[in-house]
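Below: one structure in structure tokens.
Only a single protein chain was left out; the remaining protein chains are all shown in position.
For chain A:
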Amino acid sequence: MIINHPLLGPRDAQEFTYLGDASLISRPDAQDDNAAEKFHDYLYLRDNPAGLHRELWFHESGDRSWLVVTRNTVTHEITDVQLARDVARKEGRSK
């Protein structure tokens, strides 16, 4: 698989390590009333779709940036790549 890095261009997926579903960006608030329940779902439950999947890849042997890659889990085709930082900011996070 080739990941089209937004800053560095096409890179072999071998340069990256894989973390998982991009929902991991949206950590629950530890002050919430039912925080324990929310952390259980956040940490352990996954949609695990067959089809488009937004997921976190870390460019470990490259510029060490985190990316959000949209990839089809049935065909392995990659259709979108963004810096995780940009995605997090769009979701209202400070960094």
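To be clear about the criterion, a contact is a pair of C-beta atoms (placed from the backbone, for glycine too) under 8 Å apart; a residue touches a chain by one contact, two chains touch by 3 or more; residues count from 1.
One rule holds in what follows: contacts and distances are computed from a predicted model.
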{"item": "Per UniProt, the name of the complex member that is left out, chosen from \"Fe-S cluster assembly protein SufD\", \"ABC transporter ATP-binding protein\", \"Sarcosine oxidase subunit beta\" or \"Succinate dehydrogenase cytochrome b556 subunit\"", "value": "\"Sarcosine oxidase subunit beta\""}
{"item": "Residues of chain A in contact with the chain not shown", "value": "1, 12-14, 17-21, 40-41, 43-50, 53, 55, 71, 73-76"}
